[in-house]
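Take a look at the structure set out below.
Every protein chain of the complex appears in place save one, which is left out.
On to chain A.
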Amino acid sequence: MTEVALPRPATGVTRPAAGVMSDPGSSGRFGEYGGRYVPESLIPACAELEEAFRDAWADPRFRRDLDRLLAVHAGRPTALTPAWRLSEELGINLLLKREDLAHTGSHKINNVLGQALLAKRMGKTRLLAETGAGQHGVATATAAALLGLDATVFMGEVDIERQALNVFRMKMLGAEVIPVTSGTRTLKDSTSEALRHWVTCVDEAHYCLGSVMGPHPYPWMVRELQRVVGDEARRQCAAELSTGTPDYVVACIGGGSNAAGTFAGFADTGAQLVGVEAEGGAAVAFGQVGVLHGFRSYLLQDENGQVTEAHSIAAGLDYPGIGPEHAHLRDTGRARYVTVGDAEVIPALQRLARTEGILCALESAHAIAWVIRAAESGELPPWSTVLVTLSGRGDKDMATLMEAS
């Protein structure tokens, strides 16, 4: 089925810019994916946000303020670390983009600082956020505290139990954590609940969505706020590699924000882009086209069109959909998407820890696991250069790893 989208911008029609991973224009479409499928009550808020973001993103002062926060608060730029010992073992040249070193422990802070600064510019006083594992919730609580905003985080009851430490971190930072008791009581339902709550307070609250999903402008805006990962890595690769750019650029994918940010830095190069989904949450591999939480993309659903729950050892990949731009990158062949099962993840995490002294998050370990598999199977040519974004650090996963070992 093809969709006909009527452009309805806040101010004048903006058209998609030419080129891969560019501005989707006012329709918010990436090919047939994306769009703005929200109740009429939220349309003005989405339109206001799009207008505000376009304005801020074109304003050098906003960019300077954000760059400064990213530097002095989040600790950017993050390092590009050559993985010497693992490279030697695998016979490839592996480079790690170290988002695990960013403040709060993952790439989530990049997006949240941008949105919090934008919210402040829009005169909002409160941030709403959904969270699964709690990383985005912690990042939102952090940015809210930094900028003097209130934060309300919606988190499924099941996740609250699994991630007690992150719940406590959010509370220490002054955020209110609201348990979500509906549906599967996980990330999918906390996102629904955040949207429902946003309807009741659009005037004072900004919905600080955590990934490249949701209604337009979120998928595009969050990718732009995360592209600092790819842009930095590109400059660092240019300094590190005689070839200038890596042969492969690899990142794990739940909703897909660290991958989108990373890919954005290399979309116009010859690098092969590889997104690694968790087998139990692989919307590209096992989903069908659908609409959820405001956007059209691949979506895990049953034979009747009911959305099914994702299951992965990595809570951050437990989302039944994938950002719409990834669906488009897959259809156009610019990026490919592969899956890794839980069983490969822990050995990969341990191998990276023991060869490089880096305990990465279970999410990031999916990307490492695919690289190990592809190197050992010969899919990666000998001594090809491979950039992997390590989206976060593994501290939050120690309880899971203790249970598993």
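To be clear about the criterion, a residue touches a chain if its C-beta (ideal position, glycine included) is under 8 Å from a C-beta of that chain, and two chains touch if they have at least 3 such contacts; residues count from 1.
Simple rule for what comes next: contacts and distances are computed from a predicted model.
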Choices "Threonine/Serine exporter ThrE domain-containing protein", "ABC transporter ATP-binding protein", "Tryptophan synthase alpha chain" or "TIGR03915 family putative DNA repair protein" - which one is the UniProt name of the chain not shown: "Tryptophan synthase alpha chain"
Contact partner of the left-out chain, one of A:V72, A:V289 or A:A343: A:V289
Touching residue (missing chain; options A:Q135, A:S211, A:Q301 or A:T400): A:Q301
Residue of A:G25, A:G91, A:G183 or A:G341 touching the missing chain in the full complex: A:G183
Touching residues on chain A - with respect to the absent chain: 1-6, 8, 35-41, 43-45, 182-183, 188-189, 192, 195-196, 199-200, 202, 288-294, 296, 299, 301, 304-308
